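Heads up, one of the protein chains got dropped from this complex, but the rest are sitting where they should.
Coming up: subunit A.
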Amino acid sequence: MASMALKSFTGLRQSPQEQQHPHFIAQALPRQQKFRVSAAKTSPKLTNRNLRVAVIGGGPAGGAAAETLAKNGVETFLIERKLDNCKPCGGAIPLCMVGEFDLPLDIIDRKVTKMKMISPSNVAVDIGQTLKPHEYIGMVRREVLDAYLRERAEKNGASVINGLFMKMDLPRNFEQPYVLYYTEYDGTKGGVGEKRTLEVDAVIGADGANSRVAKSINAGDYDYAIAFQERVKIPDEKMVYYENLAEMYVGDDVSPDFYGWVFPKCDHVAVGTGTVTHKGDIKKFQLATRNRAKDKILGGKIIRVEAHPIPEHPRPRRLSGRVALVGDAAGYVTKCSGEGIYFAAKSGRMCAEAIIEGSENGTRMIDEGDLRKYLEKWDKTYWPTYKVLDVLQKVFYRSNPAREAFVEMCADEYVQKMTFDSYLYKRVVPGNPLEDLKLAVNTIGSLVRANALRREMDKLTI
């Protein structure tokens, strides 16, 4: 991948979609097949039926996609393998998600308005003083959120199928449908399930980090982090401290390239950490995280232990033919904060909107060009966010001195305002240039001081 000469990102916007008719070579298909791609306006109008789209995976991405599709006249099938799945997840959603997706406020268990960042030498910085009274980070239970989105999709006309997607047959030519093979469960516990097939015109793969849809289209692999989390029920008087406060611990002991956290949930806290490079040591990092938060979670009982992979960057191929990946399956998790719920839901909705537009509300067949519009829109809208977070991670999660500098920087009010604005509303707002300059100088100062202390530390022996 790295050996091929890549176009610079600015060059991408200049290449118009409509004029090109690339011959799509799908390496998975045998040589005799030819996939003719052409603009949707010349696609045949579907007779007697609407466009059929299957959404594999019923998380935030799948639920949002299915709802948008069904609301606009597309025949939608949502296939989810476990309808009561209690996903291991931080569970934080930004404020804009509540508005954009019309989430009822009772889904949100807690409104976090304060955060504490704790450096390797236990310097603790409180952030959140710049938040306005109506601003917060919502903590949700994934089973509640996912179920709500799925039910809303169903109310809008999608068929929710409780089944496990097994594999998919790619069509041999443009007119042929995609044939999905899945095992349907009838709701009884421990039931084996019946094998079924389903023919659809397009597929949205929203089945998460270990996506089978991605495997079917040879989307390629990504680097992933392991996030390990323990849910701890702590005594009520200790729970008061975490009423609307979340903590982030940084340090080499807690994680070499990520952070450890204590997030409040409905009636317990989630203590966890994650790593990309040292996955084998995750238990050690978890112990260190618990040690750092020891006083505050003393006397707690572990009620659940969970772990999950988190993608670090998008898959090499996010769509193929009329199959598109969204959410974790595509790898849309940000660096530095590891945020995925909002981007999953938003990408599901964006992909669905691209399908609606390309098929003119489900009346025409779509093609790969329409799905590419979704990729283009996504990259254009969120690329700055992803890149900025990547740079932050590279600069500030490198080493202990960098983390100390990071926590010091977070004490600055301007930094807090910019961070929360960009997190809560998902827009990169250009700040005051003078303040930006001051911020740059302060950042460099912090980094220099922390590294000078590190050099001192190297000279000492204890």
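The rule we apply is simple: a residue touches a chain if its C-beta (ideal position, glycine included) is under 8 Å from a C-beta of that chain, and two chains touch if they have at least 3 such contacts; residues count from 1.
Rule of thumb we're sticking to: contacts and distances are computed from a predicted model.
Colleague: Could you tell me which of "Lil3 protein", "DNA excision repair protein ERCC-8", "Rhotekin" or "FeS_assembly_P domain-containing protein" is the UniProt name of the chain missing from the displayed complex?
Modeller: "Lil3 protein"
Colleague: Just name the one of A:313, A:377 or A:417 that touches the chain not displayed here.
Modeller: Among A:313, A:377 or A:417, only A:313 touches the chain that is not shown.
Colleague: Quick one: say which of A:58, A:163 or A:251 touches the chain that got left out.
Modeller: Touches the omitted chain: A:251.
Colleague: Extract the touching residues of subunit A with respect to the undisplayed chain.
Modeller: Where subunit A meets the chain not shown: residues 1-2, 4, 6-7, 9, 12, 15, 20, 22-25, 31-34, 88, 118, 120-124, 208-210, 220, 222, 232, 241, 249, 251-254, 283-284, 286-288, 290-309, 313-320, 335, 372, 375, 379, 383, 386-387, 390, 394, 400, 404, 408, 411, 445-446, 448-450, 452-457, 459-460, 462.
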